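Following: one structure in structure tokens, then a few remarks.
And now, chain A:
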Amino acid sequence: MNITQILFWFLSALTVFSALMVVVSKNPVFSVLWLIFTFFCISGHYILLNAQFLFIVNIIVYAGAIMVLFLFVIMLMNLNKSSEPKKHRWLRMAGVVAGGCLLLVFVAALKNIDIKKQIAETNTGDIGLIQNLGKALFSDYVVPFEISSILFLSAMVGAVVIGKKE
Partner candidate 1 sequence: MIPVLLIVIPLFGGLASFFLKNEKAVRPWALFFSFSTLAFSILGLTILKNNSWLQYQVSWISNLNTSFSVKLDGMGQILCLLNAVAYPLVFISTWKTNYKKANNFFALMLLMQAGLMGVFVAMDALLFYFFWELALIPAYFLCSQWGGERRIAVTFKFFIYTFTGSILMLVAIIYIYLQTSNHSFDISAFYNATINDKSQGWLFWLMFVAFAIKMPIWPLHTWQPDTYEQSPTAVTMILSGVMVKMGVLGMIRWLMPVFPLAFYQWGDRVTWLSIIGMVYASLIAIRQNDLKRLVAYSSIAHIGLMCAALFAETQSGMQGVMIQMFNHGINIIGLWIIIEFIEREFGTRKISDLGGLAQQSPAMAFLLVVVALANIGLPLTNGFIGEFLMFNGIFASTVTKFYLPFTAVAGITIIFAAVYMLNMIRKVFYGETNSLAAAGYSLRVNEKMALAIIVVFVFVIGLYPKIFLNITQETSEFILQKVDVSKFFKR
Partner candidate 2 sequence: MNALLLTAVLGVVMMFSSFLLSKKSIIRNLAILGLASVLVVNILEMSGIIFFKIDTKGMIFFDRFALLFNTIVFASTLIYFLLSSRDMEKVGTNYGEYFALIFFILCGITLSSSFRSLLILFLGIEIISIPLYILTGSDKKNLKSNEASLKYFLLGAFSTGLMLMGIALIYGSTGTFSTVDATTSGSPTSALFIAGMLLLMFSMAFKVSAAPFHFWTPDVYDGAPTVFTSFMATIVKVAAFIAFIRLFSDEFGNIQPRWQLLIALITAVTLFIGNITAVFQQSVKRMLAYSSISQAGFMMMAIYAMNADAKEGLLLYSAAYCLATIGIFAVLIKLKDYSFEGFNAFSKQQPLLAATTTIFLLSLAGIPLTAGFLSKFYMLRAAAMTGKYLWLVIFAVLMAVVSIYYYFRVIQAMYFKEGNGQTVEASIGFKWSLILLAAIIIILGIFPNLLIYWLYF
């Protein structure tokens, strides 16, 4: 049990816990905060996997920008009280049971895969560095990159269409 492993298990537990808290928190604001915390934990995993660029992006874009946007919206709507009406109990139960079954089936299906002993290299490896990623992004992946700009344009137009007051 080296430090990486300890960190992995710790982070994993924390991730799962905070993810669960996202689901069970009654107050939407808490949910958002727990989600941000989850993202931090996942970012921690990225660090472990030496994916530095993604770590940064995850913190800035996800935890920083996106989640703050969520928070704004929730605040804007004044949803910060735990007023959300509950679903029918049996519906919730059905949801949990269905999800549990899915997890069970997934795990059962994947528990004996051929690559299960393969190692995801931690701490080392330089593919997660900004330099390498940048090179790849603007050489091999320039077309998808440009395409994603179209996506953004369309999202922008869309947001304007939806948001503009008539």
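As a convention for this text, a residue touches a chain if its C-beta (ideal position, glycine included) is under 8 Å from a C-beta of that chain, and two chains touch if they have at least 3 such contacts; residues count from 1.
Picked so that all candidates are chains of the complex that A comes from, given by their letters.
These numbers come from a predicted model, not from an experiment.
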- Which candidate touches chain A in this complex: 1 or 2? 2
- Considering the complex alone, what residue numbers of chain A touch candidate 2? 106, 109-110, 112-115, 140-141, 143-144, 147-148, 150-151, 153-155, 157-162, 164, 166
